[in-house]
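Heads up, one of the protein chains got dropped from this complex, but the rest are sitting where they should.
Our next item is subunit A:
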Amino acid sequence: MAAQPRRGGVSLPERRSAPKSDSNILARITSSPIVSRGKQAACDAAFVSKKLLRSTGKAAWIAGTTFLILVVPLIIEMDREQQFNELELQQASLLGAPPTGPALK
């Protein structure tokens, strides 16, 4: 990058000769293979993680809605059934003598 204007022979970059050494180091650092490879890796990681996040989100959405449809009503109904059984047992014990229903089971 720094070599290009010199080869072109244009006087424009000459004016900035004072901070040249400073920018040169910066430019050298930024253009060094480690930094560029790191940048590439960071870019890739961001891309993959974004994709991963999106697909996990979608999977979670599908799993969640399926759960809501298939399992939640089942849990509610099982709970109701159990409550009902308990109530019945309670009433049978309160009434005392004729617990024929549960006794038969």
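Note that a contact is a pair of C-beta atoms (placed from the backbone, for glycine too) under 8 Å apart; a residue touches a chain by one contact, two chains touch by 3 or more; residues count from 1.
Quick note on the criterion: contacts and distances are computed from a predicted model.
Among the names given as "Actin-like protein ARP6", "UDENN domain-containing protein", "Geranylgeranyl transferase type-2 subunit beta" or "Translocase of the outer mitochondrial membrane 40", UniProt records the absent chain under the name "Translocase of the outer mitochondrial membrane 40".
When you scan A:S36, A:T65 or A:S93 for touch with the missing chain, the hit is A:T65. Although one chain is not displayed, its contacts with subunit A can still be listed: residues 62, 65-66, 69-70, 73-74, 77-78, 80-81, 84, 88, 91, 100-102.
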